[in-house]
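Below: one structure, written as structure tokens.
What follows is an incomplete set of chains from the complex, kept in their original frame.
Chain lettering (A, B, C and D) follows the sequence in which the chains are written, and residue indices restart at 1 in each chain.
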Amino acid sequence: MLEISKLTKRFGENVAVDAATFFVEQPTMIGIIGRSGAGKSTLLRMLNRLSDATEGTVTFDGEDVTALKGAARRNWQSRCAMIFQQFNLVPRMDVVSNVLHGTLNRRSTLATMFNLYPQADIHKAIEILDRLGIAEQAPKRAEALSGGQQQRVAIARALMQDPKIILADEPIASLDPMNAQVVMQSLRDIHEQDGRMVIANLHTLDTARRYCDRVIGMRDGRIVFDGTPQQLTTGAARDIYGAGADFSEAATSTEIETLDRSKEYV
Amino acid sequence: EEITEFRIGLLGGENAQDRVNAYQCLAEYAEEALGVPVKIFTPADYNGVIQGLLGGSLDMSWLGASSYAATYLQDPEAVEPVLVKVNLDGSIGYHSIGFARKDSGITSLDEMEGKVFGFGDPNSTSGYLIPSIEIPQYKEGITMESGEYFGEVKFTGGHEQTIVAVNNGDIDGGVTWADGQGNWEDGYNSGALRKAVDAGLVDMNELVQIWKSEVIPEGPVVLRKALPADVKAKMTELVDNLYETDQECTYNVFAGENLGARPVTHETYISVIEARKAKIGG
Amino acid sequence: MADVSIGSAPQSVNTIQSEYMAQVQRRRLYSGLTLLIFVVLMVAGFDIADSRNAGGFWDGIANIGAYPGDVLSEAWEKRADLPALIAKYFPALIETINIAAVSTIIGACGGVVLSLLSTRGLAKWPRLIPLFRRISDIMRAVPEIVIALVLIFVLGGGPVPAMIAIAIHTAGALGKLFSEVSENADLKPVEGLASTGASWLQRMLLGVIPQVAPNYVSYALLRFEINIRASAILGFVGAGGIGYELRNAMAWGPGRFDEAAAIFILLFSTIVFFDQVSSRYRNRLTEGQAQ
Amino acid sequence: MTVADVNLTDAKAEADRLFQKKRIFAFSVPAIIAVYFVYIFFAFDILGLSQRANWDNAVTLASDIWSHKVHVTRDNRTGEIDYAVEGERKGAYPDGQRPDWVSGDEIITIDLGPGYVVRYLPENRTEIEIPDVPLIEAQAEGRAVTTNLPDDLPDWISASSRRVTITTPEGRITLTGARTEVFNYFPGWELFWFTLDSPYHGVGFGELLFGDRVDQDRSNLAGAVSDWWNNAMWRHKDVARAIGETILMAFLGTMGAAILALPLAFLAAKRFSPLMLIRAGTRRVFDFVRGVDALIWTVVLARAFGPGPLTGTLAILITDTGTFGKIFSEALENVDGKQIEGVESTGAKPLQRYRFGVIPQVVPVLLAQILYFLESNTRSATIIGAITGGGIGLMLTQAIQTQKDWEEVAYYITLIIVMVMFMDWFSGWLRGKLIGHKE
């Protein structure tokens, strides 16, 4: 399904992603972990084609994604939604409009300029918002929402794209633990109910363990771990985070203990 | 009473710098005669010179008759006319000429009905004052009010602009000045049309004369009244004898062939003043 | 005390004192020199301007009320005609305002395009940013009168040359101001839109414009104010509108000073009116944003 | 579940309404502008304009800007022949010299280009050779011109018994009784460096620097610079003087206004001027001088000061005093009270309070504004100069209005743009220098 082969990104001297290679056979929920600067964001941005790879290829269902240009590239982006740490919504616009931005690739520029979205799309947007539990916020401006709500709007926008893949770049890093849980659960639900592939960069080990089917660990641009959450031992984590023997998992955790205690890891 | 400098103001019509250069010879003579620095100023329009004379910041100028009238009407004590240019034939007059494009089919004021008519500067004698009085006398029913007989009456800003505007078709007909001697095809012997022809601006074959005024007296060289008597005397004498001293300089100063200057008094312009007063008021 | 001055004084107080004194001396010298140069420039400049002027400053200053006095006294005598004259020149005023309005709209559109093309992070062709910057610099540097006069030569007199001239200058000026604003715009929404496959135009229209619109409108209003003045001035040199009427009325002199006064009242009240309205509205726009 | 459904339906309906509203807004703004433009289309008579527009003028302008013409003129009375660039005395070839495309003594042959030849024959006769056209012959007699031209003429020939004009791609020929003239067009700004009477005309740059003395009395460099500076055709000296005058107007006007406005701004700022009456009065004065506008000030001041740069300076100064007064007083209202209080608490006198509590805070704002206005006033000074009679603005407007020397116009325009851009750069540089460090 999705094949990433020797994907490399260089910024001048600096190699941000170094020959990353992995293969995903069927829609899976994948967590990518690694410390700051490991190249997680860069990898996702290349998948979405927000930035161009220096070398290597991304192939999806036999199509070479890295080679796409212009309209074809934008079309790929519409099939491969992205969620950002800072939500990246248009703050001064209302929530529904933000969700409807997910359809931009399908609609003509002129029509979108005059807000001429088909009614069906508008209704669908509301339904998606409802599914994420924020339908009442629909007419409000995005900037008026809390962080967790904004991230759910971003997810709604992603869903509106009806994508094959959802990429999420640290979707919960700016959120408090309570909201983080809601957002991760939404992504998990989308994966399970709609059968979409979800690839999420995560700062925290425990979140990865709890919500993902497969975890990829990156360090200094290279993939140094690829396996199930169960295989992700403290030793493996030490390798990924390049920490010494004093490494404690808690150092990468942001979850409130009370939330943790009452749940089991997936 | 002493003066520390002597200031000459020039009316528009040419490149500012060309005008200054043309008067440079006079400035040099004046400097010699008066013993003070002489400066030449080129205000952007007629009103600039008039204001300068009224405010006492200009000492001498060669005005048009109407500009002199304007100055006189605002302050009779401001300036006095001393000399007037003499044409090659000895006359001291010229004409206001109405003209149009040949291909417009207009040959006289009769065809101008409903068309766009252009004056020059509101302070110009031949470009506004005289035609605005004489044209309505051409026949019953002509007025100079915009939208009555003429479709529109405009001010182009100056003689050159009028000629260009007619030639371009911006306006259907306009008035400018000429001595009325010589050939139409050459733009007459002197005047704004001749200059335009010399400059290659217009081809007189493409224009027709549609109207001609009575003789208009040439404008006077004026001096500020408050100047010391000896300064006035020296300058008058200087310009009066310029033709004998330096013919080339006279050509430059009076913009074309001439026979020099001769004395003139306020009385010559009374009729123009009355005309202006009747026309504009004040 | 010891714990307070930790980290202090490998340098002795004396060296600090003498170094600081040296700095003070230097600064006094520089400020003294700057002041001196400025004063010399001002005095010499004034002197040159004064000597190159026909009338001297000190002679003229006494006369300063003469012209307005003439105008006002005549206008006062004929004050009964003023309302009629104001009505007569109102259409000319409308033309002036129209020139300003149209050129502001066109110029603002041009400014938006120029700014989006010349802002880092937003530009469609990042390599061409310097080109578009230079273009807007040049458009800004050309005085309106230059373009207006050239266009009058080709197109004939009237409002259109003035409109084009002002629009060109406005586009350049607003292009620069706008790009300063959009430089500070948040790029996150733009990236968000890019990730959905939106085209450049969509990213700009939906991601950037909503953010910067209040500032853009505020600058455009300021520009409108400026353009009213500009269009009046251009009228003065032959481009129609109230400036043309004012020039003629002033040139005619006595007898028509009541017209000059009427036009003056119209122009003055228009400028003051738009100035007040726009500054009030601008304050509201920028305040609303700060909240 | 049903409750949720109802909510969802409500939410959808609300979203529909919201979008309806947004659409109306999105359509109405462009619609209003479009309607306004339609009104303007008729009010400005755009249709009429496109008919009236004189594209020949545009062509003249475009070609004249980058080219010059050389006149070969025969005075039919004296039979004398003059060669002059642009037909001006200043551009005349010195006696005994003439362009190399003119030859012959008895019969002067003027070779305009391939196939286009004009011959001045004795007895005021002229022959004109044009490819694919029979030889044109003309004879000037007294005031008339007789030719062998047929009655129906192509549109590039205009002829009457007194005057004939022939316009060809290679040049223009006019014939009248008094004169026969040929204009030959060439690219470039001829005589930009030296006029024909200067010994340095046509001397190469390298030769000027390193070659032998061209003129025995002067060193090459001094002589060349002086001849260039005094070039009668392009008048570099006068142009430089005019530009200097324009910048002077801008500089004096801006700085003078700033100096006047600063103390007045204190009177207009709420914090520093407790008396409502004074405050309101000062503000009205600001509004008034600003509202009157530099244009009207220029005209008003012309009576008192006459034409010249001082009048323009004062017009800028008066208007900007109002503008600066407003900006400064706003800046003063926004000063941080803490600093003033800090200085006040030491027992500082009022003037000292302003000096140390207020001035350091507002100086950056004021400087930035002043320098910004310096640039924009350079442009204003160009325009104001055209009205009061001073500076490069007057030279430009008059060059345009007399409509001859478009290359001169192009030269002035270039200089004005360079001047404004220079002032822009300069004020930005100064801003960086002054606000970048110390108070």
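The definition used in the following text is that a contact is a pair of C-beta atoms (placed from the backbone, for glycine too) under 8 Å apart; a residue touches a chain by one contact, two chains touch by 3 or more.
From a predicted model like this one, the values you see are computed outputs, not experimental measurements.
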Subunit counts for every protein chain kind in the full complex: A x2, B x1, C x1, D x1
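Note that in this section only the chains that are shown with their structure count from here on.
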Most widely separated chain from subunit B, with each centre as the mean of CA atoms: A
Averaged-CA centre spacing for the pair subunit C and subunit B, given as whole angstrom: 38
Chain centre separation (subunit B, subunit D; CA means) in Å: 27
Intercentroid distance (Cα basis), subunit C paired with subunit A, Å: 47
Shared-contact residues (touching 2 or more other chains) in subunit A: 97, 113
Residue list for subunit B, restricted to those that touch at least two other chains: 7, 9, 41, 47, 51-52, 54-55, 57-58, 157, 161, 164, 168-170
Chains touching one another, given as label pairs in label order: A-C, A-D, B-C, B-D, C-D
Complex contacts: residues of subunit C adjacent to subunit B: 52-56, 59-60, 63, 66-67, 70, 74, 153, 156-157, 237-238, 244, 247-248, 250-257
In the complex with subunit D, residue positions of subunit B that touch it: 7, 9, 12-17, 41-44, 47-49, 51-52, 54-55, 57-58, 157-158, 160-161, 164, 168-170, 183-186, 199-201, 203-206
Subunit B - residues contacting subunit C, complex: 7, 9, 39, 41, 45-47, 50-52, 54-58, 70, 73-74, 121-123, 154-157, 161, 164-165, 168-170, 277, 280-282
